[in-house]
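Every protein chain except one is present and positioned as in the full complex.
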Amino acid sequence: MSAPLRPAIVERSRPGRLLVPALAILVGMLVLASIACGYAAFDVSAAFADWLAGRNTLPALVLSELRIPRALLGALVGFSLGLTGAVMQGYLRNPLADPGILGISSAAALGAVIVFYSGMAGALSLALPLGGIAGAAGAALAINLLAMRGTGTLGLILAGVGLSSLAGALTALALNFAPNPYAALEIVFWLMGSLTDRSMDHVWLCLPLMLVGWLLMLSTGRALDALSLGEDTAASLGFDLVSVRLRIVTGAALAVGSGVAVSGAIGFVGLVVPHLVRPLVGARPSASLLPSGFAGAALVLVADIAVRLLPTRPELKLGVVTALVGAPFLIGLLFHHRGRG
Amino acid sequence: MRNLALLSAATLAACLAAGIVAAAEAPLPAHPVRVVSMNLCADELVLRLADRDQIAAVTWLARDPRGSSVFAEAAGVPLTRGLSEEVIALKPDLVIAGAFTTRSAVGMLKRIGMPMLELGLPGDFEGVRAQIRTVAKALGHPDRGEALVADLDRGLETVAAAPRPLRALVMRPNGFTVAPGSLGDAVIRAAGLVNVAAEIGRDRSGQVPLEAAAFAEADLIVLDDSGSGTPSLADALLHHPVLEQLRREGRTVSIPNRLWNCPGSQVAEVVKRLAKAARERTVLQ
């Protein structure tokens, strides 16, 4: 009985197994494309050689402090959003879950805004991502409490809509109270997201926090699979559901909170990419985690290259591009979901 | 204060517009005694030219040390936020407004017959002189206007222009620059410099991406890093590693935005500082 089954198993897992390396290569190529893409034409390879040789030329500086951090942040933030979306969808058994839709991103923006404009973050310090993480953790906990009370799919989404509106309004309020005259105009950055003119400092600030968040979330993969049969079955399979919840809330807060603190809230990435990878890897939640992370990175990189290639000046915020793709997708999913009950 | 950046952005974005005085519907009084100014640039001229007891109110922006060149003079003068209700309540006999700001309030005040003087955005020094004279005449002090114009001209005459036509690029918060054809552009040229924004100028809004600024081969990058000390993304950008490097190379010069937010005699000071920075930079090179 087992003998004829085995080839079929290998056959099925092959696309999934090749998908992660393929997506990783795609992300690598998009990082290079993003580095090559910008507002000033210069010899990138010469600049790279200068940079490696430690020659402090202007092209080397633009490469290492503008182009590379921008590309890396695009990949890091995108990976965080994609992975968090896949984890949240699996954990809540809800195909509409997404850090943006559930209000986690806007709450992270609120936390970062309060820390940044009050001057707590100084020029640029750990306080900034910690503010974002605190906001994200608050929202993730609130969503969790609602989910524990058995709120249905659409109920959770509506709660998320409420939470993001509230966080957005409080962000606007905080920016209006900010003493700096430019603050009020910067709400667009926080609510729509951008990677313009970031520096390597931003990368170092969020990278370690994100890595911890990713590991925490990836460690719940098996539990997410078990949870697809309900909490009782998952617990009977030996999963500590309190620990799983804690790892997901902490991981999502670390990854999304620190990302939003340096890039603003970029919506819909976490919603869209798990649905894009599922046809390739199947519906098992753990199978979509890594591919969703890489696909999220690819999506944000493509969006960030697009805003620079599009002739709109000043360049579009990233959230505008992701919403142009993501919002119709969400509406389609809602109709599909309603059709299925 | 919140709208400061927006105002200066609009000021800059509209700098191509020359124009000095728009026709007023209601006749202007020869000697107004209750003057309300509804725009920062009007505030500056009113505070310099009018008697203190002629001024009923200026805008709240006049008191912001970062944006206003008359913040000291504005102390103790009543403020408005440029809302039509506030202005009507003050029963002014002359309202001075900008041609590009608080348009709905201005329209309302004109409809109810308020004596209104609208100021455009001059693109050269001749326009500045004309605007000073117009406001001075409307305030009933043409002599003070002549004195202020003489101030400006004296300031411009004493400037020793840069020895070489160095390339200058203005980077205001959020990357706004000085577009060709504007007063800022005239100021740069008066200092004997070349405005690099004219070359980059593919951007309708007047924003310069940081890396375009880095590669503009500007000898002088003009910033206002006399920040308020309170954080914003706009100010944070001025400390980006790329600009820090240019600063270390001595390629930046800091000039407060308040000196050339508005047309007035104070712009001569900008010409002077630019020329001085250019001389120092020439020696360095």
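Letters A and B name the chains as they come in the text, with residue numbers starting at 1 for each one.
In the analysis below, contacts are C-beta pairs under 8 Å (C-beta built on N, C-alpha and C of every residue); 3 or more make two chains touch, one makes a residue touch a chain.
Rule of thumb we're sticking to: contacts and distances are computed from a predicted model.
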I notice the complex is incomplete. Of the names "ABC transporter", "Thiolase", "NADH:ubiquinone oxidoreductase" or "Dihydroxyacetone kinase subunit DhaK", which is the UniProt protein name for the chain that's not shown?
"ABC transporter"
Taking the whole complex into account, name the chains on display that the unshown chain touches.
A
Absent-chain contact - pick from A:229, A:310 or A:331
A:229
In the complete complex, the non-displayed chain touches which residues of subunit A?
1-2, 5-6, 8-9, 12, 90, 93, 219, 221-222, 225-233, 235-240, 282-285
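In this section, only the chains that are shown with their structure count from here on.
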Note: subunit B sits from subunit A at a C-alpha centroid distance in Å of 42
Contacting residues of subunit A [partner subunit B, same complex]
38-42, 56, 58-59, 61-62, 65-67, 116-117, 119, 121, 123-124, 176, 178-186, 189, 196-197, 199-201, 313-315
Quick check on the complex: what are the subunit B residues that touch subunit A?
1-6, 64, 66-67, 173-175, 202-205, 207, 209-212, 214-215, 228, 230-237, 239-242, 245
